[in-house]
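Of the protein chains in this complex, all but one are displayed in their positions.
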Amino acid sequence: MLVHVTDESIDPGRLATGFYSRHPDAAVATFAGFVRDFNDDGHVDSLYLECYVEMATRVLNDLGNAAQQRFGLRAWQIVHRYGEMETEDPIVFVATSADHRGEAFAACEFVMDTLKTDAPFWKREHSGDEGQWVTVKDVDKDRRERWSTEGLDQ
Amino acid sequence: MLVHVTDESIDPGRLATGFYSRHPDAAVATFAGFVRDFNDDGHVDSLYLECYVEMATRVLNDLGNAAQQRFGLRAWQIVHRYGEMETEDPIVFVATSADHRGEAFAACEFVMDTLKTDAPFWKREHSGDEGQWVTVKDVDKDRRERWSTEGLDQ
Amino acid sequence: MTITVKFFSLIREAVETEQLTLELNDSSTTVEALKNELGLRGEAWNEALSHPNLIQAVNQRVVFKEEVIKDGDEVAFFPPMTGG
Partner (left out) sequence: MTITVKFFSLIREAVETEQLTLELNDSSTTVEALKNELGLRGEAWNEALSHPNLIQAVNQRVVFKEEVIKDGDEVAFFPPMTGG
């Protein structure tokens, strides 16, 4: 299962273990994201991550295939949680494998930077009785933009 | 155990699982390297990785601390195997965690690029009856050099 | 023609609707025309759908507002994504 979008809890350790055993390639990079307990305004208790599931699955599949082509990956996997989550719950897991570490790292970072702005998920952070939709950060737009610029050179 | 240099087999899946459970931080990057079954000259059957153990432990500790300082890591771990290995055996595992993914990715790549040229390990590849010490690749020197250059700007 | 329209996040909250099934007399329309028509449902609709950062998708692909909508299509409106 290359892409899995689910409202059940995900287990990055189990996912990494499975990926390593299926793909013991020369270079394997992974990224795991967990719900943070803080934002720019203070403490965060919990997170609601809304998802357009059918579109997310399609976008993440396209993204993995684009990464595979662009960086010559041997294998990749993208798993994304949605729904209600507590702090320290895993949200996302990405794994990429290649013959050389430069490609594995770049592909993993490309997938994360791109899914942040292109996959249909929306975060709402809760602190006490207050809830607030997260707005797009400039740093995320900039990180996404890097890959477009670099793409022109290739 | 932040640094572990060992001639026993290592288990990246178990290491990742442990790291995630101790450090469920917003952004966790990992790298795992496995013995490749090919080199520029053809097929490789097995690998002997010689190690100056006391120095390797010291260099990897210094490297992890440097990465922590430079990228503001919350946590890190470096595990490196040495001795006789078969193809697809895990050689190295690095994990880095931070508040933001840019720092986690950069630190993980910095550690890998630097340990390649600075930690006292030497690879000897075997194919049939032939054995040959691996020489330093220009790409590895270049990747190491990036971090020195970037360092001047910071 | 019959189309499905979905709303997410802030937009869903503003129009208090997750999903609509619309029967339209035309055999095709555009995303822009659909937005204008939905905007007639009230000020909340008009405001939400005229937000400059609004993103629209047809059949799960992000499109420009000139995109043509045909029978059976799934259209969605939402704010910029914030996943990962």
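Just so it is clear, A, B and C label the chains in written order, and each chain counts residues from 1 on its own.
Simple rule for what comes next: a contact is a pair of C-beta atoms (placed from the backbone, for glycine too) under 8 Å apart; a residue touches a chain by one contact, two chains touch by 3 or more.
What you see is a predicted model; the values in this text were computed from it and never measured.
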item	value
Neighbouring shown chains of the undisplayed chain, as defined at the top	B
Selected residue (touches chain absent from view) among B:Val3, B:Ala27, B:Val44 or B:Leu115	B:Leu115
Per the touch definition above, residue among B:Val3, B:Ala16 or B:Leu49 touching the missing chain	B:Leu49
On chain B, residues whose C-beta touches the chain left out of the figure	33, 49-52, 54-56, 58-59, 80, 91-92, 112, 115-124, 133-136
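Here is the rule we use: only the chains that are shown with their structure count from here on.
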item	value
Whole-Å separation of chain centres (CA-atom averages), chain A against chain B	23
Chain B and chain C, separation of their C-alpha mean positions in angstrom	49
In chain C, residues with contacts to at least two other chains	84
Per-residue overlap in chain B, given as positions that touch at least 2 other chains	101
